[in-house]
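One chain of protein is taken out of this complex; the other chains stay put.
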Amino acid sequence: MSLDVLSPGGHAGGHHSDDAYEPVFTGETLSRLQTLFGRYPTKQACLLPALWMVQENRGWISQQAIGEVAAVLDLTPAYVKGVVTFYTMYHTHPVGRHFIQVCTTSPCGLCGAEDTLRALLRETGCGEMGTTSADGRFTVIEVECLGACGFPTPILVDDTDFIENVTPERISEILSRYP
Amino acid sequence: MGYPHPSHEQENVVLSKYFGDAGARSLDGWVQRGGYEGLKKALGMTPEAVIEEVKASGLRGRGGAGFPTGLKWSFMPKGDGKAHYLVCNADESEPGTFKDREIMRWTPHALLEGCAIGAYAIGAETCYIYIRGEFTEPWRVMTAAVEEAYAKGALGPNAFGSGKRIDMILHRGAGAYICGEETALMNSIEGKRGNPRIKPPFPAQAGLFALPTTINNVETLAAVPQILMRGSAWYKSLCLGNPKSTGTKLISVCGHVQRPGNYEITMGTPMKALIYDMCGGMRPGRTLKAVIPGGSSVPIMNVAEVEGCVMDYEGIVAAGSMLGSGGMIVMDDTTDMVYQIWRLAKFYAHESCAQCTQCREGTAWTTRVLERILAGKGREADFQLLFDLADNMTGKTICVLSDSCAAPVVSGIQKFRGEFEAYMSGTRHPTAAGV
Partner (left out) sequence: MAEELVNVTIDGAQVAVPRGTTIIEAAKQVGVLVPHYCYHPSLPSPAVCRMCLVEVEKAPKLMPACVTTVAEGQVVHVNSEPARMARQGVLEFLLINHPLDCPICDQAGECELQDYTFQEGRAGTRYSEYAKRYNPVEDFGPDILYVANRCILCTRCVRFMDDVAETPVLNVSERGDRAYIGIASEQLLDHPWAGNVVDLCPVGSLLSKDFLHKARAWDLDKTASVCPGCSQGCNTSIDTRDDVIVRLRPRPNLEVNRHFMCDHGRMDYRWLNRGDRIEAPLVYDGHRHAATDWDTALDRFGRILRDAAGSAVLLASGRMSVESLGLVRRLLEPFQVTAAVQVPLGEEAPLSGIPNLALRRERTPNADGAELVGYNRDWEAAVQAVASAAFVIVLDADLDDAAVAAIRETRAEVVVLGTVAADWIREASLVLPVTTMAEENGTYVNRDRRVQRYQQARSQPGMARPAWWVAGEVLAGPGPDADAPSTAAEAFAMLGSAYPELAGLTHGDLGFGGRVLAATAAAGQGGR
């Protein structure tokens, strides 16, 4: 047996930082979360919304943030981590300033989505999927069905901007909107 | 249709009448267009009478399973003193399907009205609407609609003046196909991994937060106000084929057609009319090769099967596939079927929740075999291997995700075996799988 032993939790998302951690759930963000508590019979049900708030605030969900969410919702960090890693929209690593998700599932794939993805990787300078461009501006990944199959190729930028009918020709104009 | 193209004359626009009409998004705009009449009528009836009306309409679940909606509602316990929940499944994530997105995007109040009627019928005070995380625009439109409805007193303690409390809560998913499965969706709302649950217990006994729950698809609920407003007899009359399939159905058409989009057809419309008339047929110089008619999880149809097929639950089954969610993927003669089947398998391998052995390992293994065939390293024995894997992945797991992975593989090999053999014999050059 290989005794190439990792420390606990070292499997994934092992971004440790010595920097002081600023809590997400203070002030307005905390009161937004507390409003949600009233809408569900359990605090646990606020887990997905709480994780979204973290990602909106920080761009990704760090180990410390997992710990904070766990504390706020009376859960354990391990439990929260199991949930975070189930849902592909949550980032457990830092990403570029703009995060671009490109659908390449069959319906879009039939209509040239892979060409669009290649063009995006090239024009953003990312080169490879999941890699952040050298200037820190973009990260591009391939995702499964974005649910807009009649508008190939859809892309989702920064969890907020859903752009339909993206073709290689349109990319430079679209990228220019994201400095 | 209505967006992005005008409606086609062969369509029967009921739900999609106001697609593309931004004025329909506000509460007032919706009322001006006849909205909330169905709810008003429902609130004047007993919940039992509402359920009977929906039963009589023949409305069946539009999410994929086609279960009769009124019957589903009638399973909810009565007088049990417990809180009941209505959950609206807006996790639309079946590849090829994009109809619920347009309903929420253009006619949010049609959905809220349907939810209110459903909640009233099943005795629920709370309705959770679970919208997939990627649907950012529908999320914004729905959020605005719910906020407006609360601001105007249409939701809350005296919803729509009924004296009853109805709350609607939007819940955002975060990227998981399997959360479209009803019990996985409930786990997801509860703050858990989206793992499908073992049934029994069924949601009507112990669903969301272990309380009696009914879960309906967006299109199903959006159709309910129309049924209440215009009557079940009218809805039932919308039928060109089998009398068990009634009403209109939004068919999302994508792939190699001239005009992709959502087409609202009367149940029983011929598939060819949809593809060649409404969608404008294939691109110039191309011919039809294959259709996946009900979202990526159903068997692939070849041209012969499309020929006489009528679009309703029974008609497509008779043609060897299923209506499913109504997401129709059309492929022309340029399509590499082996590549497309690999791509579908890859989708399911990515989305498997990891609970059941056959699904976790089988979807990934299937993908690798197909990848190897694409690389020109396939051999005759791979057919039997893929069939064996498919057999082990069918009917053996908690949910049907692995069945869905197996269906296009099996039907693809059965109907397009020559393309696989071309890769195996070297008459077709190897293809790199993916970017």
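Letters A and B mark the chains in the order given here, with residues in each chain numbered from 1 onward.
Note that in this section contacts are C-beta pairs under 8 Å (C-beta built on N, C-alpha and C of every residue); 3 or more make two chains touch, one makes a residue touch a chain.
Just so we're clear, the structure is a prediction, and the values are computed from it rather than from any experiment.
Screening A:86, A:99, A:138 or A:151 against the full complex identifies A:86 as the residue touching the chain left out. Across the entire complex, the residue among B:109, B:193, B:230 or B:256 in touch with the chain not shown is B:193. One of A:33, A:66 or A:143 touches the chain omitted from the figure, and that residue is A:66. Among the residues B:23, B:44, B:395 or B:418, only B:395 touches the chain that is left out of the figure. On the side of chain B, the interface with the absent chain consists of residues 176, 193, 198, 349-358, 360-365, 368, 372, 377, 385, 388, 391-392, 395-398, using the contact rule stated above. Contact between chain A and the unshown chain involves residues 1-12, 14, 16, 63, 66-67, 70, 75-83, 85-86.
Throughout what follows, only the chains that are shown with their structure count from here on.
Across the complex, chain A is touched by residues 4, 92-98, 101, 132-137, 167, 169, 171-177, 188-194, 209, 252-256, 260-262, 296, 327, 329, 331, 335, 340, 343-344, 347, 350-351, 353, 434-435 of chain B.
Residues 39-42, 44-49, 51-52, 73, 75, 82-83, 86-90, 101, 104-107, 109-111, 114, 117-118, 121, 129, 142-152, 156, 159-162 of chain A touch chain B in their complex.
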